[in-house]
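The complex appears here without one of its protein chains, the remainder shown in place.
Our next item is subunit A:
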Amino acid sequence: MAGKSSSIAPTTYSPSPTLKVKKKQQQQQQPIFKDVDWVRPDGRSFQHCRPAFLRTGAVNSASGSAYAEFGNTKVIVSVFGPRESKKAMMFSDIGRLNCNVSYTTFASSIRGQGSEHKEFSSMLHKALEGAVMLESFPKTTVDVFALVLESGGSDLPVVISCASLALADAGIMMFDLVTSVSVSCLGTNLVIDPITEEESYQDGSLMITSMPSRNEVTQLTLSGDWSTPKIHEAMQLCLDACLKLGEIMRSCLREATSAPHE
């Protein structure tokens, strides 16, 4: 901190990202996704999620932790507790869930941008609250801390899925694993698990957070331009992907327990 304030001239600016965006906007006046044979920047088909890499036990001093890597989106989540609630809090018969999402300064292409984490923290809380059996740890708090190491699109869904994996790793009782997937609407196309570039020119987005084996939805957000049949299609797409992601997470947990520890 001390080093930062002394020598920085106030006129710093980041040349590369701004220029790239400008260039992109020039191209985007005739958006490429209107073409029939449009391909996604990373070569996936519209209904393909990015390959997911999940691992538990990333932080040894936490009760539970998980690391998730979906393409360029890299997230680490630690769970602490159940431990003593903050002194100022009122007595509570049931447990509390405390969530916090933060970004590294180099997560996005422009340095030091990541101000939406307050909103993400409360979204993460709402997404997990319904799945965690709060009455199993009365009077105490479970802290869920997420750090987005690199933001590559669909950040919140990855954070939510990774957080539920970390909760499972910590042995916190849940009704089911929580999995989350988002879909972007680009013109007439629905693309699943969008990257940052796709998110930047989407017409609408839909995110579902579900407990796949109970077939229950804990959170659904919808923004932008949608028609009813499109919503149905997108929801079905998301729920299918959630089911598959749930299986991947389960196998990750199984591997962690079957492997000889330490």
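Note that in this section a contact is a pair of C-beta atoms (placed from the backbone, for glycine too) under 8 Å apart; a residue touches a chain by one contact, two chains touch by 3 or more; residues count from 1.
Rule of thumb we're sticking to: contacts and distances are computed from a predicted model.
*Asks:* Of the candidate names "Transmembrane protein 231", "Ribosomal RNA-processing protein 43", "GPI transamidase subunit PIG-U family protein" or "Phospholysine phosphohistidine inorganic pyrophosphate phosphatase", which one corresponds to the UniProt protein name of the undepicted chain?
*Replies:* "Ribosomal RNA-processing protein 43"
*Asks:* Among A:54, A:68, A:107 or A:178, which one is in touch with the chain left out?
*Replies:* Candidates A:54, A:68, A:107 or A:178; residue touching the omitted chain: A:107.
*Asks:* Kindly note down the residues of subunit A that lie in touch with the hidden chain.
*Replies:* Listed in rising order, the touching residues are 1-4, 7-9, 11-16, 19-20, 23, 58-62, 65, 72, 74, 76-78, 80, 83, 100, 102, 104-109, 111, 143, 145-147, 149-152.
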